[in-house]
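As you look at this complex, bear in mind that one protein chain is not there, while each of the others sits in place.
Naming follows writing order (A and B), and every chain is counted from residue 1.
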Amino acid sequence: MSCTLGEVKNRADFIIYWGGNPAECHPRHFTKYTIMQKGKFVPAGRKSRTMVLVDIRETPSAKAADIFLQVRPGKDFEMVTALRALIKSQRVSKEVVAETGLTVEQLQDFADRMKSARFGILFFGMGLSMTRGKHMNSAAVLTLVAELNAFTKFVAMPMRGHGNVTGSDMVMRWTTGYPFGVNLCRGYPRFNPGEFSTVDLLVRGDNDAALILGADPGATMPQPGIDHLARIPTIVLDPKVTHTSRLARVHITTAATGISAPGTVYRMDEIPLPLRPPLKSPYPTDEEVIHRIHQAVGKKPAWLPAANGRASVSRAG
Amino acid sequence: MITLTLKEQPSVPLEAESISPDVMATLSHDAIASLPVYLGKRQCRVDDFFRVEGGASEELHINGDAAKVKWIGRDMTRGRISITGNAGMHLGAHMKGGVIEVSGNAGDWLGGEMAGGHIHVRGNAGGQVGAAYRGSVTGMTDGLILIDGFAGLEVGMRMKRGIIAVRGPVRDFAGLQMKGGTIFLLGGAEIRTGAWMTRGTVVSLKPLRLLPTFAPVAAYNPVFLRLYARHLRTLGVSIPFESREGVYQRFIGDSAVPGKGEILIWQPQSTR
Partner (left out) sequence: MLRITGGKVYDPTNNIDGVVRDICIANGQIVADVQGGRTLDATGMVVFPGGVDIHTHVAGAALNFARAMTPENHRQAAKFLHSPEQRAGIGGTTPTTFATGYLYAGMGYTTVVEAAVPVLSAKHTHEELRDTPIVDKACCVLMANNEIVLDLLEAREVERAKQVVAWLIWAAKAYGVKAVNPGGVAAWKWGKDAKQLSQPVEGYSKTTPARIIAGLATIVDELRLPHPLHLHCNNLGAPGNIATTLETMKVLEGHRAHMAHLQFHAYGGDDWHSIRSEAKTLAEHFNANKNLTADAGAILFGNAVTITADGPWQHLLYQLTGRKWGNLDVENETGCGIVPYVYKGSNLVNAVQWAVGLELLLLIDDPWRIFLTTDHPNGACFWRYPEIVQMLINADFRHERVQALPEKARKRMVLPDLDRQYSLYEIAIITSAGPARALGLTQKGHLGVGADADITIYNQNPDGEQMFRYPRYVIKAGDVVVEEGHIRNAHEGREFLVHPTYDEKIEDFLRPLFQQVYTMSFDNYPVEIERITRPEVRAV
């Protein structure tokens, strides 16, 4: 239930930021895409837009908000579930709603405003997707937005992290069918978050080698995961020596993408943009290094047994 | 009877869907020993990791800490697997019949999308017991899962039919998006029990913190519980239902959907 950022710029009169702090984490968001822009159908710009910020504390983003709803930590799921009921005029428990830090009246007002928007957008950040409930918090806002379309036009978009996380999601999907947490051990792609996602694999120690590219798990993972990375052969490709590099077996310095290495990034709304690196680097690009590793691995004997090795296509797909 | 004794701990998880009565029932000892199991990306033999005794039987006995052995009993339709020790993820996933017993713990996805049969874990289980795999709209469609210890997140997620009973406490989202079936929580749960349920019943013997979209409607002891209690007693599980002992507070929800599920929370006489 989404759109590209230009739709927000041109149409959105009701903008919600939930569990994110764009003023600090996506500093150009307001000015380039959302509240500050004069849009084709919102020519008066800021004056015709209402911004609602939902977060557990008042961040600098609250200064830009028309309405700030302070939800208690770990209560987003309850709040969204209540909203789902309220937009359908279903009953909710006053007492339990109060545990979210907000009243039924506040939520009812929020629901009414969402329904009477001409075009609403809900941006959601890691304050939602990484707190208790995780993927169910994301599912909750996406479901709420889908249901709002019975009343008016409403879309949602995740506020992506830094780097090209969206790009990796896109490429993984078209080559394997799945966005992340892909296991290729059995010769074909399999997906199961919690079983094959990075943090779970590392914490349980389910892998016996690691290649780290464009990330620094040695700084962000739970300690058992870090300890495991230190134990197994770990290879790091990065422009800088990172925390992970320090516990790795091999560190290869590579050119910084976008600065000295070309490529394509995908914006948070999944639109591809070319990178035009302005500088040259003495180091190889990630791509060159991976290509060379791949060629060397290709010289080793195939690891799949003969029965599985023959490529067969003509079957019921 | 076939006995598999773990002789070598796998360094990474071992995928062993060939360990199933349906696969082994007609195979000789040597054929069983050479069945494929997958250590990461390498195909190995059962006897690389297990000492094999016996053959051609529907009764499998597994000895050892098989916590890293996944997919045991996958798709099984008959026979019996008894594990003295622990079992890994996806134990009994997609099973349609037969019995699995575990003396120790089981991993996540116990009985994932199960369609029949009986699983008893004497230790603890992980998350996603009897649940739907990611993207599927339906989880368990029949069968019985009994866990003596505690369990994790999303127990019975999207289940449609069948019974799950857990003695110890479970974590968040028990009965998430339930469409039918019954979950007995003898040790209660953390939060968000029954979230977004459309039908089905969650029975908790301990107080629960419910979502704001559940409404109390009555306090009574439904007749069907008496029937369930009798059935569960044969499995060693005790559910109260006498009014002199207490009463169930019935909640309906989840109004967010809106759903017609119910959550019954036991209130012992002493607390009323």
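One rule holds for everything that comes next: a contact is a pair of C-beta atoms (placed from the backbone, for glycine too) under 8 Å apart; a residue touches a chain by one contact, two chains touch by 3 or more.
Just so you know, these numbers come straight off a predicted model, no measurement behind them.
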Among A:A44, A:V241 or A:L273, residue touching the chain not depicted: A:L273
Contact residue for the chain not shown (choose from A:T50, A:Q70, A:S138 or A:T152): A:T152
Residues belonging to subunit A that touch the chain removed from view: 1-7, 9-11, 32-33, 40-41, 118-119, 146, 149-150, 152-153, 155, 170, 173-179, 184, 187-191, 264, 266, 270-274, 302, 304, 308-317
Touch list for subunit B against the chain that is not drawn: 133-137
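Methods note: only the chains that are shown with their structure count from here on.
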Between subunit A and subunit B, centroid-to-centroid distance (C-alpha), Å: 32
Interface residues, subunit B side, partner subunit A - complex: 11-13, 15, 38, 40-43, 68, 89, 108-109, 127-128, 133-134, 172-173, 176, 192, 195-196, 210-215, 254-258
Contact set on subunit A toward subunit B in their complex: 77-78, 81-82, 84-85, 88, 90-93, 96-97, 99-100, 132-133, 136, 184-187, 191-195, 206-208, 303-305, 308
